[in-house]
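Complex shown without one protein chain; remaining protein chains in place.
Right, chain A next:
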């Protein structure tokens, strides 16, 4: 396993030199609005700059506008208002077939009347590339994505994962300025999914191409992205690298969407001393905001009752053993607190145990509703 990884890396760096002759393109969006019918607002003033060569993810629940935004980038949907530039060129009114942008669709959308090879060559053929050149390009991409003998199959003979890779190859073969991916992994099972996540990442790094990825899965977003934009109700809630979005969510929506449950209103504040329903806690450089966020993995559980700064007495009310770690539900007075404990051979507290919850001041974050 290790050998293949090293090989891959060497091969990747060699290929990188060869592939990255093309310059990647940035994307600029200004005041994009989109409304469906009279009442449905899909996008409500989206302004965003995606850097050239970035793996950028649009993350949000269904109906948040992420797919609409992607479709506007593709040209499949027209914004009611606002401007869009790709690679410095204004493409707001350019139809999809004239944009150097390709999409990997959620349903893959492989043409059933064509073979895999013809599917791969479709974009090149439509652009008028001569057959000889087309075949060379298809062969090159088939090798790059490691399609092997898949190219000679019929589309209806392919499995889901194979279709996904063909769809990716069909888009990449055109060497677009930007590649758009609309939840391309959502139809696959977990194992295949993480395998293809790695592959997608490898492809993106090697090509240095700008990727815009849409997903509702925050785990997937964190694994894949250079930066994430979290959307809700057609409005961008936060833009930043995965660690920033996860560890310093801009508001309660982002925090909850990233999987955080430990949010507590701050009832009183005296410098770094915060009062919540959990009790008094000291935060270090917690920043503005009237909500306290405690990430479950920053908590430590000490046996019995121990007094000290940022230490709270609690009772274990639930434990989910997950092998590598255990998830706890704790009662601090009337308030519930979630904690995650790594399984490092120490004793894991059990349901009913009296414990002391300890949190470091620098791990406490505040945010606004």
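Convention: a residue touches a chain if its C-beta (ideal position, glycine included) is under 8 Å from a C-beta of that chain, and two chains touch if they have at least 3 such contacts; residues count from 1.
Convention: contacts and distances are computed from a predicted model.
For the chain that is left out, the UniProt protein name among "ATP-dependent helicase", "Heme lyase CcmF/NrfE family subunit", "Tetratricopeptide repeat protein" or "ABC transporter permease subunit" is "ABC transporter permease subunit". Between the chain not shown and the residues A:34, A:117 or A:170, the one that touches is A:170.
The missing chain, though absent from the display, is touched by one residue of A:109, A:187, A:201 or A:266; that residue is A:109.
Interface note: of A:38, A:97, A:243 or A:347, the residue touching the hidden chain in the full complex is A:97.
Those residues of chain A that touch the chain absent from the view are 74-76, 95-98, 101-103, 105-107, 109-114, 122-123, 125-127, 156, 170-171, 174.
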